[in-house]
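One structure, as structure tokens, below. Some questions next.
One protein chain is absent from this view; the other protein chains keep their places.
Let's look at chain A:
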Amino acid sequence: MSGRPLLNRRLDGLGTTIFAEMSALALATGAINLGQGFPDTDGPEAIREAAVRALRDGRGNQYPPGMGVPELRTAIADHQRRFYGLSFDPDTEVLVTAGATEAIAAAMLALLEPGDEVIAFEPFYDSYAASIAMAGGVRVPLTLRAPDFRPDLDALRAAVTPRTRLLLLNSPHNPTGMVLTGDELTAIAELAVERDLLVVTDEVYEHLVFDGGAHTPLISLPGMRDRTVSISSAGKTFSFTGWKVGWVTASAPLVAAVRTSKQFLTYVASGPFQYAIAEALRLPDDYFTAFRDDLQAKRDLLADGLTTAGFEVYRPQGTYFITTDIAALGEKDALAFCRSLPERCGVVAVPNSVFYDHPDAGRTQVRFASCKQHAVLAEASSRLQRLES
């Protein structure tokens, strides 16, 4: 075989993710897996049955339209109006994707050219680096620092260069649970307008903002409607992460650009599930409130357990995750700690250090997923108490 490695060298180091390693450990040791961000309880039965009906009625069993089925595009537009007062044309400003992951990859491949710089918060969600690299872009990290993980807006301003093409923002933020404030959003929007930048926003945790807070899409701010590609998905909001139904809402020219690369990544996906998610998006407000309250209670349960076990807990404002610091436990290295944790007390977590370009900033940070059943979180908490000794 030719001397060159098989894998495109832009993708060096992105071969396997920490999740694969940690899930294998969970399986091998029988540990409770708080490493991966998916719930251990499926979403509403009514929505599952909507998928069954679609399958049996033959809706979505064959290729849906490239933009997504009209029922879902309309439901997405209605959702944006209902929750944010935003108005999108379902025919030209809404695009259905194979989860937020495909939307992010398609946005990077469509909007970037080789050498373009992309500023993103680190720690990063792990597909960002790969998507930027596949597009030949250069990632410029803006480090969120403990204990509160607020973005440093001066550093952001200073990071913009003539080669900056876009900001890739995630709020509520995985893994820190940081939720951008109104003032931060305003400052970011002003900067984007002033420096004429595109912004891609990953809002998959939009319905998981706790403590009475609310998610505000950046695209709703002045000057942002035509320069923002807003991305979300059904996986987290409706607890069906396996269905992979995501979407983009943006101006028609930006949707057209993202659709161009998207149509060649998967073409279409998730046929029957598109119909089911169209119904899910129309669930009454009670659903969304109860879902958020449940996840907030789970956050509280696990956060308390982690605190008692001796972790420093950075209480998240949203998402599925809790970031902790293990220095208080006398630990120095998150990766080594996570590799030993299943053995030591039967719990799997992931090291945040792997989500940084500057691993030192997250050297002692460990992330736990709180999107599991109360009993599971209680059991994990009690197992973690064994660490103190």
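The rule we apply is simple: a contact is a pair of C-beta atoms (placed from the backbone, for glycine too) under 8 Å apart; a residue touches a chain by one contact, two chains touch by 3 or more; residues count from 1.
Quick note on the criterion: contacts and distances are computed from a predicted model.
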Report summary line: Looking only at "Putative ABC transport system permease protein", "Succinate dehydrogenase/fumarate reductase flavoprotein subunit", "ABC transporter" or "N-succinyldiaminopimelate aminotransferase", the name UniProt gives the absent chain is "N-succinyldiaminopimelate aminotransferase"
**Report entry** Sole residue of A:80, A:201 or A:241 that reaches the chain not shown, by the stated touch rule
**Finding:** A:241
Query raised in the report: Quick one: which of A:231, A:257, A:361 or A:387 touches the chain that's been left out?
Result: A:257
Report summary line: Touch with the missing chain holds, among A:30, A:114, A:222 or A:330, for A:114
Query raised in the report: Which chain A residues touch the hidden chain?
Result: 1-2, 5-11, 14-15, 17, 19-20, 23, 36, 38-40, 42-43, 48, 51-52, 55-56, 58, 60-66, 98-99, 101-102, 105, 109-114, 130, 134-136, 165, 196-198, 226-227, 235, 239-244, 253-254, 256-257, 259-261, 263-272
